[in-house]
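Note that one protein chain of the assembly has been removed; the remaining protein chains are unaltered in position.
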Amino acid sequence: MVINAKFLNWLVTAFFAVIIAIVFQQIATSMTEQGIASGGPYNNGAAYPRSISIAIMILVAGQIFVDQFIASNAQKESNLHTIRDLRRPAMLLIIFAVYLGLLKFLGYHLTTTPLIFIIMLICGARSIIKLLFVAILVAFSFAFIFEEFLSVVLPGGIFSFNIPW
Amino acid sequence: MKFFRKIRTGLATVAIVTIGANAALADFPERTIEIIHPWGPGKAMAVSQLIAQAMGDELGVDMPVISTPGAAGTKAQITAMARPADGYTIFDGYVAPLVLQPVLGNADWNYSDFKPLQAAVSNAFSIGGRIGETRWSNFEEMMAYGQAHPGKLRYSSGSRNNLPHMVIAKALQSYNVVAQNIPYSQDGNAIKDLKSGVLDFAFVNVGNYIQDKSAFNILLVLSELDGAKASYDGAPNIIDLSVDLGLSGLAPMGWTWWIVNADTPDDVADKLRDAMAAAMARPDVRAAIEAVGFVPLDWNHSEYNDIVGPVAAQLGAMGNALKWEVEELGKLN
Partner (left out) sequence: MLLESLTAGFDLFFTPLAIGLTFIGILIGLLVGALPGLGPLMGIILLLPVAISLPPIAAMGFLIAIFVGGSCGGSISAILLRIPGTPLAAATLFDGYPMAQNGRASDAIGIAITSSAIGGLIGGIVLIIGSPILARFASGFAPPEYAMLAITGLFAIAIISGGSLFKGLTSGCLGLLLATIGTDEFSTGYRFTFDSYHMLNGFHIVAVVVGLFAVSEMALQIMGRDLLKIPDVKVARPGFRSIFLTLRHWKNLLRSSSIGVFFGALPGAGGVISSFTSYAIAKAWSKPEEKYGEGAEGGVVSVESANNATVGGTLVPTLALGIPGDASSAMLLGALLILGFIPGPILFEQQPEIVSGLFMVYMASNVFLLIAGLLVTPLFVYVLRIPKFYLIPIVLLLCSIGTFALQASVFDLMVMLGFGLVGILFRATNYPLSPIVIGLILGPVLENNLRRALLISQDGYWIFVERPVSAVLVTINIALVIGGIWYALQKMHIKRTGNDSGA
């Protein structure tokens, strides 16, 4: 399967449509309940986001018009990606999302070394011992720099696993 | 060499921690303690950093101040109280999130839900006009102008519905003057617009005042305390003009009382209290706090209810000034 420009344009239009829908939904519900959806500039918190959303609507419509009727279709079909091309970035994002999800529960130290290791595997590297060494080195040196010099407290997770350097 | 020693102790502790001995409260504190601060960076945060630094010296750990602004300080208070009650998180309990927002119905806690460490600082404020104003020369003349021109005066209290706004609205209400508050996220911009004539008056705290004394005509000091009057070089205060705000002591000013989660063990809280008391007693710390226009406070945790209780009661009793202002402005439009 090939992902073409048309599909992507549809996707980005849908993205803006969702954003605009959220704006109007929030104005109609939450902001109206709080009493900030009407009145002058002092009390009306809805007028400005509403105007910006309308501007986005007009601009996206303008872009669709340009794409449909004016722009040439000649270069449009370049830079295509197949689903196969997207396998690695998709894996990367999923692994990264899982990492961020686990971070709070397992803490920095138990999750970060595996993350680095797995990303290098996704990239296609296969020398396991070397990768493991690099992963441990990177994870701990980053933790040391941030915790020791910048006084950041990295997430300890449910085990409260923090290293007092 | 210190670096290598740290690595060595680090590795040694890794070994210990991995074995699973991390609940040694007797060794509190063994790592960084964070202070959650309810405002963006600025003078108030600098003052908290001063105290935190001195306290960190006492305890032998780093104590970074983390700025978590939002929703008049309530975001920071929620954030701090959601952390474990292990003494590693302290909340910089400013009056706005701690007392005022619950009074206004925007937060569901009470000041007595927390364990106090010690009072930190207070910050008095005043109503100031600019030098060279031709329409009036003192507060009463300005009020007369305001009565003649309802809704025409423009002022700023910093953010809307904060303590200065409440106190100024109360003062204006006592003269039956309706004025439009203009919210500013940065004091500096409000002061600039006051000086250039865009605003008619503004709240001026001691820090703003000492930065450029010659630019302001301090119309009214919003406190009955002599110390506050002195900070403004004897400008008229609410007693001089017999303005009855229904507020006394700390109630009409900004202050912060450092607090921790109520479930924090007593021995941990006591360690923090001792360290904070020692930090607040240091002459260099006091001098640095005073230099930015704040006043160091000396009340300890046993006086928390006696001091904060009346403030909460008084603020609760005067909440209608803000409502009155909104209603009166609504009638004019």
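A few remarks follow.
Order of writing sets the chain letters: A and B. Residues in each chain are counted from 1.
Going forward, contacts are C-beta pairs under 8 Å (C-beta built on N, C-alpha and C of every residue); 3 or more make two chains touch, one makes a residue touch a chain.
Computed from a prediction, not measured in an experiment: that's the story for all the values here.
Counting over the whole complex, chain B has residues 34, 40-42, 45-46, 64, 66-72, 74-75, 78-79, 152, 154, 159-161, 180, 182-186, 188-189, 192-193, 196, 198-199, 211-212 touching the chain that is not drawn.
Where chain A meets the omitted chain, the residues involved are 5, 8-9, 11-12, 15-16, 19, 22-23, 26, 30-31, 34-36, 40-46, 48-49, 52-53, 55-56, 59-60, 62-63, 66, 70-72, 74, 81, 85-86, 88-89, 92-93, 96-97, 99-100, 103-104, 108, 112, 115-116, 119-120, 122-125, 134-135, 138-139, 142-143, 146, 150-155.
Criterion: only the chains that are shown with their structure count from here on.
A separation of 36 Å divides the Cα centre of chain A from that of chain B. Against chain B, the residues of chain A that register as touching in their complex are 40, 42-43, 144, 147-148, 151, 153, 159-165. Interface residues of chain B, counted against chain A in their complex, comprise 6-7, 9-10, 13-14, 17, 22, 30-32, 34, 62, 64, 88, 180-181, 326, 329, 333.
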